[in-house]
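One protein chain omitted, others in place.
Take a look at subunit A:
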Amino acid sequence: MFDLTGKNALITGASGGIGGEIAKALHAAGATVGLSGTRVEPLEALAAELGERAHVLPCNLSEKDSVEALPKAAAEAMGSVDILVNNAGITRDNLFMRMSDDEWDSVLNVNLTSTMRLCKGVLRPMMKARWGRIINISSIVGATGNPGQGNYAASKAGVVGMSKSLAYEVASRGITVNCVAPGFIATAMTDKLTDDQKEKINVQIPAARMGSPEEIAAAVLYLASPEAGYTTGATVHVNGGMAML
């Protein structure tokens, strides 16, 4: 349905479950993809699976220099960055009263600050091209909060506020900035949960199941498409009805 032929997309966290599916969906729609992540091996494997139009762009998002070099490396490899998907994120959960400065700083740094830097890094050519798509992956907990995730929730809510502000600034230049906020998604991380734990989660979800990475990728694909040109500053909640926002 959506055609991204000729578009170049940079996806962070492409070695993870959701990021990998996002890369596959954009690639299947015809885009050239830049796969970024810290672990090179899964990125190489994904690139090999995708075949043509896939580039591996390793980056450690906790290092400022590495983050600032990524948009340039992506533009060199692909020719431009027309679509940026800030998907990478980390968690360092702890009760608020026990949370260390380091736990707070590292999560905010990777999830929010590196997202800001990457947005900044791709804006200039997007402004010139009068076309761009930025999709930032937030989280349901950015809107609802979650015990033990004060740092993560703050970073994900921060991403939404930042995206809306940027969306205002660049809307007249044909650049859209949107968020996708996943609920519980079945990935390698949730596979570790016991059946009992999964059951407890599922009863809180009207759809009575976890979502799939493909269902997040589908929302990203829409927001990346030319058809989504009038959608900006939005947050698409993909959570099986767990929080209807």
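Keep this in mind: a residue touches a chain if its C-beta (ideal position, glycine included) is under 8 Å from a C-beta of that chain, and two chains touch if they have at least 3 such contacts; residues count from 1.
Criterion: contacts and distances are computed from a predicted model.
A single chain of the complex does not appear, and UniProt lists its protein name as "Acyl carrier protein", one of "Amino acid ABC transporter membrane protein, PAAT family", "Acyl carrier protein", "Heme exporter protein C" or "NADH-quinone oxidoreductase subunit N". Within the full complex, the residue among A:Ala45, A:Met127 or A:Ala186 touching the omitted chain is A:Met127.
Checked against the full complex, the one of A:Ala9, A:Val170, A:Ala217 or A:Met242 touching the unshown chain is A:Val170. The omitted chain makes contact with subunit A at the following residues, 124, 127-128, 169-170, 172-173.
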